[in-house]
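Working notes, beginning with the structure itself.
Here the complex is missing one protein chain, while the rest keep their positions.
So, subunit A:
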Amino acid sequence: MPPRGSRGPLPALLLLWALAACATRASEITFELPDNAKQCFYEEIAQGTKCTLEFQVITGGHYDVDCRLEDPDGIVLYKEMKKQYDSFTFTASRNGTYKFCFSNEFSTFTHKTVYFDFQVGEDPPLFPSENRVTALTQMESACVSIHEALKSVIDYQTHFRLREAQGRSRAEDLNTRVAYWSIGEAIILLVVSIGQVFLLKSFFSDKRTTTTRVGS
């Protein structure tokens, strides 16, 4: 058993920390989906890997999109129409290329901005318990808690950023709509009321006053 003071588990833990970065993959992409378009993404996944697909529509129309996830055999694992936000976790039942598609084909003229986050595999523990002879040192457990806390900070931050972007997009839409409709209504009001008066006056034009004498 190596003495505690010499090269302890620290190099091993750091190597594992480095490995953790490449063993799991998370791709998040924000892209614009034009109207009547469909965009598909593919990923090769090994059997037994736990994966999570999360998507959110940030701008455009009713902020909804169709999403569909298929396994290598073409079996549909997840299919939702006109969803604004969803999160789907599944375990890959076989090796192969999984495909997920976002479709805006139901929309005639609004293009949407869609964000998705596809996480493949789970993060391995920072300090695996196989080759250990002692429990985690204080420093190592502090590292683990910082790592977990930072992961959830980043997660919450991303969610908040997306929700805020969506809310801001709606507010801007509302503002333009209120402005245009108000101006339009004011103009219509003026045109209609002035038109009414002139139309009414035209009913009593000189051609007819001779036949509609009222009064003695």
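By definition in this document, a residue touches a chain if its C-beta (ideal position, glycine included) is under 8 Å from a C-beta of that chain, and two chains touch if they have at least 3 such contacts; residues count from 1.
Following the convention adopted for this analysis, contacts and distances are computed from a predicted model.
Asker: Given that one chain of this complex has been left out, which of "Eukaryotic translation initiation factor 3 subunit L", "Gem-associated protein 6", "U three protein 7" or "TMD11 protein" is its protein name according to UniProt?
Answerer: "TMD11 protein"
Asker: Just the residue numbers, please: which parts of subunit A touch the chain that's not shown?
Answerer: Spelled out for subunit A, the touching residues are 7-8, 10-11, 14, 17-18, 25, 27, 29-32, 39-44, 113, 118, 120, 139, 143, 146, 150, 153-154, 157, 160-161, 164-165, 167-168, 171-172, 174-175, 178-179, 182-183, 185-186, 189-190, 193-194, 196-197, 200-201, 204, 209, 212, 214-215.
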